[in-house]
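Presented below is the structure to which this report refers.
One protein chain omitted, others in place.
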């Protein structure tokens, strides 16, 4: 799938390292795939916090001069996918505030399902909201908590919120990493030098040379304090509901998510898919880059040769030039190019990770047929996406999800494939392993944890 | 004086006009001299507010596409001089918030003297502060007021704040213009089409073709509501203390401030200055542009010919090129160029509006001497600036104000002039007319209204 | 006049100075008023030339890093007014070429009147032209000259060209400054440290601390060579025809042009204008900045008070916002603001330096009338502009020049003034002094030197 879905963000934090903001920068660079619209870092030098956030990619927002102003031995950072709006710049993170205990900066990956009711309650008591981010709720709850110490206030506050939240909270001298009781979104920590790094995905550690320690647990708060080992508090009962779509689509293949490697699992999905819906063909082709591991798995399981017969263009950027009459499906063709010689006269199995609206799949099938494919069999390495996500993924409404509105045959006809098969939900479970009930599969099953 | 001092802002608002945001844009363009670091506009279409604010000049922040997204028949805008800092973009105005009565956007020109104590009180009750602007206090006070209606809450809130504030507050359907009881900063309104415009200076009206109605009075709130004439409420007792420095330096000469034309008054200051400290010379030269009207007045009163013998360069921008050994006083010389032929061998009276640190004056005198001036007599069309401003002007600390630390003779020697004279405080009063006690002259006299 | 006319360029060069390119940069900064579209510098380090040129102001094209790459003890530079076109970037100067004697870089201020016929001749012999600049002709002529040494070739080449040319030519180790036999455009040189500076206007010397030596003479070539005094060769007979419009409009008032100060002469034009077309009025107002010196002269001669009652806005930049219905003459009003209080009910003499198309004058008169002026008498400190310039000034065609197509009364009616008078040609001669026949006054008289 060509990045039609967007997670709302990635978080990263570094504690007790002289290059805290620089390491946070590199961590965010590794997590760029989780949000390309805005980026920000807040550092603390013990006395004062420093924040820079702006629209753009991590490499565009920061330069050496700016990183130098982000002084201190700790920092938290964020990359954001933000829906275009009037105030998008204001909705970049970290969210920073002064409050009765001093200063704090928060970064948040996820989505609060009771944000509206909390906001209404806070507003009725005189609170003001200056942004459109759920995270602002949390700041208010912490600031208004009647507990004395920050750690108690954070516990107090997170017990009032519902939904998905992987959080890093920075005070002037401490850092707190918290994962919601369901562990919807990934969050782990690593050791770097004498300090620590917290990040949404482990690929951040590989770039900077940090050593992965373990995932933060559902309902756990990890407290980083100078001169001490990280302290763990289980502040809420753990009832795991890990987002299974991280495995299917979001996470980078080189990351370990929920302690399993993403590439490996995607390949397993492809193997399982080959078992469930085998078909005779001349080659297996992935839709790059998302479909690659599953296609390799499918090929190995089926014995049908894997070919990279659709290439991805690396110079895609924004072009605003209107196509001419001759050109159809221009946008897809500027990103993906079929290798005609390979495809012509061949029976193709094309592997993608998911279908959301169906429009891109339709164009890809047409592109393959135009290139002379004799048969095009589409295989999807996840179950039909039938329901929207309320935990931080920017899915379209149910009426836009093709699998919520058409039968399998109708979808096949719409996209123009000779056959179409999805991975079964059971097959997905089998591929990822572990306890089924520990995954959130709402987007495939409509079974939501919270209302 | 070469814009060493900076007021913190200008405000403008348009009510009941189909081109509300566009007219606000042009108003801000006219008020650009009051703040060049950031600009912003919030409009309301009756149901929803739209805000755009960013670093840069008004013409840089906005374009036609952006103005189009600022829908609605009302808008408030702001230009800001902001001290460079980590978060400067966050400190742009309008300040926008959602609160229990809906949405509001505030623009503020001035400085609250009890901001710290209000903030401390609010924070101790659980409020959070996300910016470093005094204006955020006001939003909290309004949101937390126990009064029911917005108008009552605004009254409640402004009665708790002290200092200088010319405010425009926009709700989804109404607009409120308020001036502090002292009327420190200018604020007036005008009629345009079927609607109204509020602005810091009247020059904004001339550009867009609005008709000046009158100044908002000290302690007055003007309420703009659809289908009604503006309603006036005297919400605080009026004790006028108009900033006299607006006349000396800040306001544009084509503006009427406190109902008098600025150019005319500056010319009178020059006339008065000629009376107070006449000296024989060959010509009167202004430091452009600030000193021009006073120099014309001085010339007319003294009979000594006026000459524009220092020209101002219009292509000054930022240059980061280090000067070579040959070049001294580069920065001043890139802005101001003496006309040697006119100056050589001549006795010069050079007129400026004020001296703050003295460094620029020193360079200007040296430039004139280098150009061959026989004598340089500096005349300042305001009294010695001895005290910092706490009401919205970014003056340096007292220890940086040359007139607070040196005698007249010492200053004359420091700047290298053959003679030096300031306008007397009495002379300034005489020039501007009106009731002396109605002016704030703290920067010249140290007599502050509030503590 | 609001910079409706544009000269095609300014030239500058520095020889034998370790900061050659930096000093050239500052010289170009001072000469920015002669061309704002593009800027360029070529330096030579004795072995190799280095060139940077681009669209934009001098301060935009160069930064410290770029200047550092322009190595060497000599440099030539150029600022350009360029008519927008496909290839405008290619038409920036210096023009650089490799040829049989090595490398050369040329900067040129002026316009060749026989460029077309030279180009045709060159092209017919197999030359190719890659730009649309006259200067390319010269490079060809030098390269193809049958003379042996560069100096001889330059002499050979310039004797083939006609029109206006103030040139600086740089070889790897020498610099040549040449002025056409008529001396149409200004060119002089100065001493700086152990080296020399050549520039279009003397204001360039003041900024960097160079000492003016003298003008290059009409038909003179000055040769700068290491370890030697500049050598002068009179390579063509001198028949001076200095552009008188430099005095009227182009040159900066602080420059000395043709060895006279511009401000002083402009003031004299105002004095003469007062003598020729006196009228009773309440005040004399300049159209800033061009009309200022003449208005001061007019005021001093007539005894009618000078007032700066139209102010110029310094924040004018590009705005692409469409005006609303209320706003007329927006563009002029964004640049110029009348001070109503001064103008209301008054009889005004408004002084400008020239009228080209008449549209701006019409808007200015209307602006004054709208501001309440009782009478508006326009006085122009130069004769009617009746003929286009072929020597480097971008005047419109004759059919666009209002004075070529309307009588005085018709122009007065068109611009809406109560009276209108121009300076007479004789009056202009009287003001500038010197031998009449030494000036080119073609734009006022239609008497062209060349065909």
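A few notes on this one:
In this document, chain identifiers A, B and C correspond to the written order of the chains, with residue numbering beginning at 1 in each.
Simple rule for what comes next: a residue touches a chain if its C-beta (ideal position, glycine included) is under 8 Å from a C-beta of that chain, and two chains touch if they have at least 3 such contacts.
Being a predicted model, the structure only gives us computed values, none of them experimental.
Looking at the complex as a whole, the chain kept out of the display touches A, C. Note that of A:92, A:107, A:287 or A:342, the residue touching the chain absent from this view is A:342.
Considering the whole complex, the residue from C:36, C:51 or C:431 that touches the absent chain is C:51. In the complete assembly, the contact with the undisplayed chain comes from C:100, out of C:100, C:229, C:409 or C:435.
Check A:326, A:399 or A:435 against the missing chain and you find that the one touching it is A:326. Although one chain is not drawn, its touching partners on chain A can still be listed: residues 19, 22-23, 25-26, 29-30, 32-33, 36, 57-60, 62-64, 67, 192-193, 203, 206-210, 252-254, 256, 261, 263-264, 289, 292-293, 296, 299-300, 305-309, 311-312, 314-315, 317-328, 330, 333-334, 337-342.
Summarising the interface, chain C meets the missing chain with residues 50-52, 54, 69, 86-87, 89-90, 95-100, 119, 123-124, 126-131, 139-140, 143-145.
The definition used in the following text is that only the chains that are shown with their structure count from here on.
When C-beta pairs in contact are tallied for each pair of chains, B-C comes out on top. Averaged C-alpha coordinates give centres for chain A and chain C that are 60 Å from one another.
Once the centre of each chain is set as its mean CA position, chain B and chain C turn out to be 37 Å apart. Touching two or more other chains at once is no residue of chain C.
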